[in-house]
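To start, the structure under review is shown below, and the notes come after it.
For this view, one protein chain was removed and the others were kept in their places.
== chain A ==
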């Protein structure tokens, strides 16, 4: 595989007044409609995403919501709703861009999921999110609170056709352990803009796993900041961009507390004309954040001509007293030589490609460490690859 390696820390952008994270605000007036030349929008296909920048209410109809939500919460988990302005809604997430501000504005009743203190929920909490109409808007706000020393796994599965704005605020309180998996398995015509923001408490453990396969345009922010020392965040991602698809992941970790850890690891495969993947990793290490450790990595595997991967790691360091910081970004190509080698051993070409992509993804999946989730994701990847690369024999 041809690999181009971006140099380590030294090459990173080390500015503080970053243009990468505009001032968050609930006020729509603070988020004028972007024209596409802004740093944070310059990779996004503005014409295609235009409907998500308009102020629109939920386009539900009597007995026919724009998006159907099915929550499967095991015993011990509490689910209810929160109005605009009703705490804890708005505590962790303040909208960072126009779609996020619109999501909040357009959502009267946020879903509120509470995992009580000292509760360990063995079964994953599952939420099925099914779009029902590519022409209709859904504005979703979800508030998830993992109370102190609780432990749970949450799995979201997005499917179907819709125009969805989605804010998820996740409060991982002191000593809690939360794994959040978000699978984007949308139909080809879906538009999706999301902001997932987590606050990680003292000695808390947070894992966020993004799996983006479907959709016309998918643009996801994954943000993390800390609420005390000792917190750890792992942000994993897998994506597969097919012909014409735009999949954009923007990550922001704000090391605002000492002795915190973060690890970002995203891998994507691209195939087909105008398949476009964007990955922006941004880690800020504040002056107070002594003794932190961070690493961000993005790997792309380009399977055909005509596909494009943009990958930009940033590291903004305000203190010299850190335990470790680094980043890497590589783009490899599955080329004729790989194909020849594998097929010369009797493996048919489709299977060879599948083998390479599967190996590339499984590496990340195996790091999640929850067998049930791992198995499901392996199955999801196999299904996606059967559809996009060709069926397994």
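The rule is short, and it goes like this: contacts are C-beta pairs under 8 Å (C-beta built on N, C-alpha and C of every residue); 3 or more make two chains touch, one makes a residue touch a chain; residues count from 1.
One rule holds in what follows: contacts and distances are computed from a predicted model.
Per its UniProt entry, the chain excluded from the display bears the name "Fe-S cluster assembly ATPase SufC", taken from "Stage 0 sporulation protein A homolog", "Fe-S cluster assembly ATPase SufC", "Protocatechuate 3,4-dioxygenase beta subunit" or "Amino acid ABC transporter inner membrane subunit". Within the set A:30, A:54, A:78 or A:363, the residue that contacts the chain not displayed is A:363.
Check A:155, A:204, A:264 or A:342 against the missing chain and you find that the one touching it is A:342. Residues 1, 3, 301, 332, 336-338, 340-349, 351, 355-357, 359-360, 363 are the ones on chain A that touch the missing chain.
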